[in-house]
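What you see is the complex with one protein chain gone and the rest in place.
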Amino acid sequence: MSDFLAEHADILISLVKIALLLFIVLTVNAYLTWFERKVVAHIQSRWGPHRVGPHGLLQPLADGAKFLLKEDPTPAGVDKFTYFLAPLMALALALTSIAIIPFGPDPIRILGHDIYLGIVDLNIGILALFAITALSVYGVALAGWSSNSKYPLLGGLRSSAQMVSYELALTMSVVGVLLMAGSFSLRDIITAQARHPELGILGWNIFPQILGFLCFFIAAVAETNRVPFDLPEAESELVAGFHTEYASFKFAMFFIAEYTSMITVSCLCSIMFFGGWLSPFPASWTFTHYLPSVILIPFGLWVIWDGIRYETIFGRILLPGLGMVIAVLGALLIAFPAVNEFIQGPFWLLSKIFVFLFVYVWMRGTLPRFRYDQLMSFGWKLLLPVSLANVVFTASAILLWRSR
Amino acid sequence: MSAPLMVFFVLAAMAILGAFSLIIQRHPIHSALSLIVVMIALAGLYLLMGAEFVAAVQIIVYGGAIMVLFVFVIMLLNAGVEERTNFSKLASFAGLPLTIALMGFLAAAVARSADRVQTYQTGTVAPTKALANLLFQDFVYPFELTSFLILIAILGAIVLAQREKI
Partner (left out) sequence: MVPTHYYLILSAILFGLGVVAFVFRRNIITIFMSIELMLNAVNLAFVAFSQAWNRLDGQVFVLFVIVVAAAEAAVGLGIIILIARNRQSLNVERVDLLKL
């Protein structure tokens, strides 16, 4: 038995990593919906979910239960195979794209095996992500067509045309980063930004590639069909666009696919343009390594204090418990410096991802949507030429720099 | 039965089943989906051979652009289930045996020359940089010609799809 385990160790480790990552991503998805509803609500001067559990923290559980228990009707006249395939395809592709993302630089040593954070490091990392993005057009187009109804068909066609248009600008805007890093692999892109660790934030790709970052972010928001590019699924224009005829569980699959692609885009932005797991402070400022504890301990104490004064008894038990866990984590990081060093990389990456998710949600609460023809002309006439210009500038700058 | 051989057989079975499904399915959208399955299986085979850039380009361009075009056209033309028309007697009798004979002949010809195909099999290295060097130095003239070809195709498609001037 232990021979079998030792022989197939890497496959088993990968399987465990995949299961763990899936679980984490689905939980983050659920709480991302809570986060979005809370933030949009506070932007709109109201509270958002605050009844189901303390501060509405159990709202995702209630939503999940609703999705599972609701009736799942199949409309008449749909093309059955395609109708069932479309949400599956969307969800599978969105979840697959998380596999390529590296979450930390150093491996953990468990039972003598070096385990890297992140499932795989492909040589063609970015290209594989673009391949997945290209395939996810099918989820939308097939969903719209197979529903045998006017609004989904129009919404599906518009949405897939939008995704195909912005795909070009998306791929072009990344070429500048690839030229600077010299490789498609995501780890190599971060390593290229770490060439001068004393520069800290100035060594990141954002400063040379500010144009590329703007193009990438806008094109990625359009790819994920989020505000301000969400006309194809807007309620006032097209009922619900391509997922009108989809009920509880299949709609939940589209929903999860959309939020997972949001998370993927945030990861990509932070990895390619903002240094991934690199700290913004210069490497010589080692006192900044205590930043995780400095954030976690006061936050944990605040949660405890807020929980003690909470209205319901359940909140008065849950929140202080949560707060104690957070504060103890922060204290443990100070107590074990080796763990603190290890946690630096993932901490910075997760904070950057969090900032990008917040920007996504902030845009949802603030911006109005584009009209469809404005959307298409923006993608073809402005974004694509600007990203091409960025490629030309970057390439010439690299040539001039190298020839000096 | 080593792991690459097993992966090869799985992907080859996927490709052949997809091609069969292309022939058998009655609705063109199901044929299109089967062709996408074939393309993804072929991309897997390219990865198995170490041609990672070609695999990625196959999925992005073929699977993500050309087949999307096919699916759009099928949706917009509202192509329905194919009607059965039997206009040619010859095709319905001699068609199937002749095509099986053709396939058998091709496969047999390849299998017979198996020992004459020299294989060096030295690693599976296809770095994108080497490919790019080849493309932009030795093959730069065909490369520029293909960009011209795409321009012509774009113009042709726009002209063909124009609405008639009333």
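To keep things simple, chains are lettered A and B as they appear, and every chain counts its residues starting from 1.
Just so we're on the same page, contacts are C-beta pairs under 8 Å (C-beta built on N, C-alpha and C of every residue); 3 or more make two chains touch, one makes a residue touch a chain.
It should be emphasised that the depicted structure is a prediction, and the values quoted were computed from it without experimental measurement.
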Shown chains contacted by the missing chain are B
In the complete complex, the non-displayed chain touches which residues of subunit B? 2, 4-5, 8, 12, 15-16, 19-20, 22-23, 28, 31-32, 35, 38-39, 42, 45-46, 48-51, 53-54, 57-58, 61-62, 65-66, 69-70, 73-74, 76-77, 79, 82-85, 87, 91, 95, 99, 102-103, 106-107, 109-111, 113-114, 117-124, 126, 130-131, 134-135, 139, 142, 146, 149-150, 152-154, 156-157, 160-161
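What we mean here is this: only the chains that are shown with their structure count from here on.
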Subunit A and subunit B, separation of their C-alpha mean positions in angstrom: 33
Which residues, counting only subunit B, touch subunit A once they are in their complex? 27, 29-30, 33, 36, 43, 52-53, 55-56, 59-60, 63-65, 68, 71-72, 75-76, 128
Subunit A residues touching subunit B - in the complex, by the definition given at the top: 79, 81-82, 85, 122-124, 127-128, 130-131, 133-135, 137-138, 141-142, 145, 153, 157, 160, 164, 167, 184
